[in-house]
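Just one protein chain is left out here, and the rest sit where they should.
Every chain is named by a letter (A, B and C) in the order it is written, and numbering of its residues begins at 1.
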Amino acid sequence: MYSDKVMEHFMNPRNVGEIENADGVGQVGNAKCGDIMKMYLKIEDETIVDVKFKTFGCGSAIASSSMATEMIKGKTISEAMNLSNKAVAQALDGLPPVKMHCSVLAEQAIKAALYDYSKKYNKTIEGLEDFNPDDDAHDHDHAEEH
Amino acid sequence: MYSDKVMEHFMNPRNVGEIENADGVGQVGNAKCGDIMKMYLKIEDETIVDVKFKTFGCGSAIASSSMATEMIKGKTISEAMNLSNKAVAQALDGLPPVKMHCSVLAEQAIKAALYDYSKKYNKTIEGLEDFNPDDDAHDHDHAEEH
Amino acid sequence: MIRQVYLDNAATTPVKKQVLDEMLPFFKEKYGNPSSIYRLGQETRNAIDEVREKVANVINAKPREIYFTAGGSEADNWAIKGIAFANKDKGNHIITSKIEHHGVLHTCEYLEKNGFEVTYLDVDENGIVNMEQLKDSITDKTILISIMFANNEIGTIQPIEEIGKIARDNKVYFHTDAVQAIGNINIDVEKLNIDLLSMSAHKLYGPKGVGALYIKQGVKIHPYMHGGAQERNRRAGTENIPGIIGFGKAIELAYETLDEHNERLTKLRDKLIRDIKENIEYVRLNGHPDKRLPGNVNFSFEFIEGESLLLSLDMLGICASSGSACTSGSLDPSHVLLAIGLPHEIAHGSLRLTLGDFNTEEDVDYVVESLIKVVDRLRQMSPLYEN
Partner (left out) sequence: MIRQVYLDNAATTPVKKQVLDEMLPFFKEKYGNPSSIYRLGQETRNAIDEVREKVANVINAKPREIYFTAGGSEADNWAIKGIAFANKDKGNHIITSKIEHHGVLHTCEYLEKNGFEVTYLDVDENGIVNMEQLKDSITDKTILISIMFANNEIGTIQPIEEIGKIARDNKVYFHTDAVQAIGNINIDVEKLNIDLLSMSAHKLYGPKGVGALYIKQGVKIHPYMHGGAQERNRRAGTENIPGIIGFGKAIELAYETLDEHNERLTKLRDKLIRDIKENIEYVRLNGHPDKRLPGNVNFSFEFIEGESLLLSLDMLGICASSGSACTSGSLDPSHVLLAIGLPHEIAHGSLRLTLGDFNTEEDVDYVVESLIKVVDRLRQMSPLYEN
């Protein structure tokens, strides 16, 4: 079902944990739906110098968190803003169709953390103009064919 | 499906053939239904001294013909009149439920031959008062469960 | 020991050794439920999906268009009831033929009791469906045409491409019961315009109790078995994994060797037909002279009745059938033989001999030799026969 890459990140997730006094913290998802992702960012000079996550969720949610944090670590804010869920899924050698939304969670968690940073430090981040942290970022696909 | 006795009579039927100048000949059944039984009787002094049959029909029809002829050979007319299809079936160690009517054919064929004898020699035979040789003696059971 | 000759391959076939060997690991070792997440389950899921691909390739379908069932009857029931109930707002008329397998006929009769109307097309003396009648029967209420690919009793192969074209031209779904055709005929569902196609494994040296329904993508059909999410939510029930694996191997073997199989069987068949005709009087070959399944031989022997013929052959070690296996034990003559115009009494005296991959020329010789004796013996007993 999952690629070796997914399993590898699931079993050995990078960047698990919390950052004390993080510059930005974002949480998306909903325990009711079985998934919550929380991201902590340390930002210096527009650059993400450290990132950690905690995730309650399925295997692909954990792997996506791990991969996404790897992909933005050391990158600029605008590079992080450009990280799409598809890029995360691709970096994991793909996700099963019903599990694509787990990668969306990762994308959204990063955005939520950046949004928190932008509010805290009163910065504008291009692309977050319409961001609403209370939107239920992910939409579980409850269609017939799962 | 069939008892050994049925198979033995089917494979080695007794009394197959015709009797020239028979004293009584009876035919029952219907080619359309897949069964015709024809019985020939030679009668002397109220006794069936010879009997032959020809049958177009299933295995149990042939076995019933064979068994029935054996059972009436050397018997008196009234003994032959008393032969029931159940007795024939029993003598064959039983017949499958859907095949019981094949033994009815045998009983009816004997009656038809005796009726023919009674007409030819102008005799009354007890039990044949209401016999109608044109009745379709057997009734195939076309119910659901075959 | 008397010789054993199995000539009822249209009723069912033995499982080939290669097929059974492929199935065996799936009973005791690879038994994981394909719906589960652990590797033991993923492994069987992958194995099933490989079979799906094999089956799809053979009929030129996509893997996602193949749904496994418990056999041909379930495939027929599903196709017909599934289409009927899903499209009843469009119409309530179904067209089929008088010579379908009971899996189709009795399903149609059931639907007739539930508000549907069914036209049963006539066939000619060779068992070919009347194409003009088919065209004339289609109305704007017609939702389904169900015509079998090849007949199980007389072996006649229908002009499926023509029927498919008529169906498509009239925008009516086309189902074909290909249970007898699969393993004997090259089938291309695209080219033939087939929307639904029934298959069964045990007719092509696979196991009993497994088959498949091909459902073209986009066809509007109800699920037939409700429950778990198996088969893309369309056919519930824990998958019969060893069965499906066996089906896959059987269909693979069949199509790898299709040409040899057909050549061999056609030769044996034609020899059997010729030898019976040359050696026994008052016989009639039923079915089409050449649009016919490679292994199918069906004769009527006048003046004798089928069951006594079968029993006599069985005593000589020969397994044969009269009409379809499913209705033996019934006292009615075959509906197929009546539909091609045989009188009842002739229909009663019919014999189906169906050759398979394990039969030899010696089998054919032995059967003909036996038939000569048996037919003669029974005719001598018959009041209808005047020699």
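Annotations for the structure displayed:
In the analysis below, contacts are C-beta pairs under 8 Å (C-beta built on N, C-alpha and C of every residue); 3 or more make two chains touch, one makes a residue touch a chain.
None of these values were measured; they are calculated from a predicted model.
Taking the complete complex into account, C:M225 is the one of C:I185, C:M225, C:L258 or C:I372 that touches the chain left out. Screening C:K62, C:H102 or C:K271 against the full complex identifies C:H102 as the residue touching the chain left out. Note on the undisplayed chain: of the listed residues C:A236, C:L285 or C:I372, the one touching it is C:A236. In the complete complex, the residue from C:H202, C:R269, C:R292 or C:H335 that touches the missing chain is C:H202.
Seen across the whole complex, the unshown chain contacts chain C at 6, 8, 11-17, 20, 27-29, 31-33, 35-41, 69-74, 76-77, 101-104, 106-107, 109-110, 200, 202, 207-210, 224-230, 236-243, 307, 310-311, 313-314, 318-321, 324-330.
For chain A, the list of residues touching the undisplayed chain reads 2, 7, 10-11, 13, 16, 27, 31-38, 54-59, 61-62, 98, 140-142, 146.
Keep this in mind: only the chains that are shown with their structure count from here on.
Separating the centre of chain A from that of chain C, both taken as means of CA atoms, is a distance of 55 Å. Between the Cα centres of chain B and chain C there is a gap of 40 Å.
We define each chain's centre as the mean of its Cα atoms; on that basis chain A and chain B are separated by 90 Å.
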